[in-house]
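A protein chain is absent from this complex, but the other protein chains hold their places.
Now for chain A:
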């Protein structure tokens, strides 16, 4: 019953836990953007090593994230295969040279060092972001989420929607379970032995009562929030917000240095790609 749909926050005394959620969010977003844009392998390897080091310091245990890591690996592998299948010659096109390993350039399917190198860059992009995302999710108190979003400039109404969602996920899960049991008792087969069509039908039968129950809940919540003056002012403060400390400013400087380095490399490389073949 204690199955967790989401990987959750675990309080541990590391410096990453003590950083403000906003700092971590800014870091995560900045690294993601620059890392997604650039194809400079040296830079990507640098970020990857840094994120693995941070991951180590965050004291996150593998079994806490095993499931999501496996899902990501499977997804990344599938993605790389598809990228290759749809454009085996794309690497040569980008780097402008032809170092073939298998086949010849006349055929659609061939394998070149350029293509392999291109795919390797893609792999790095998928991989470096994972530890960073996990660090952000597992070292940031969910109560601080909304405050962090608000701090980086997102409207507090939208930020609070995240908090409300986190708050009510367990409630909706409970409603779903109750409704599903009641419907099963009336004869909707939803066990794994039932035919797919029947299970799909059963799911729809749960959806209608679940929607009505949730709509009612939303009405009460919005009244309760209005009665406590949510949405009246242009801004609000957050009980759980963490004020910036020295460590936060230092981290932001480090993030900025990485960003500047990434942008500087665009200039050095004359574009997004670092080309070792020339």
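Couple of notes before you dig in:
The rule is short, and it goes like this: a contact is a pair of C-beta atoms (placed from the backbone, for glycine too) under 8 Å apart; a residue touches a chain by one contact, two chains touch by 3 or more; residues count from 1.
By our rule, contacts and distances are computed from a predicted model.
Here one chain is missing from view; checked against "ATP synthase subunit a", "Serine/threonine protein phosphatase PrpC", "ABC transporter ATP-binding protein" or "Sigma-70 family RNA polymerase sigma factor", UniProt names that protein "ABC transporter ATP-binding protein". Summary of contacts with the chain left out: across A:126, A:230, A:244 or A:277, the touching residue is A:230.
Shown as candidates are A:167, A:245 or A:272; the residue that touches the absent chain is A:167. Against the chain not displayed here, chain A makes contact via residues 1-2, 142-143, 163-164, 166-167, 170-171, 175, 178-179, 181-189, 205-206, 208-209, 212-213, 216-217, 220-221, 223-233, 235-241, 243.
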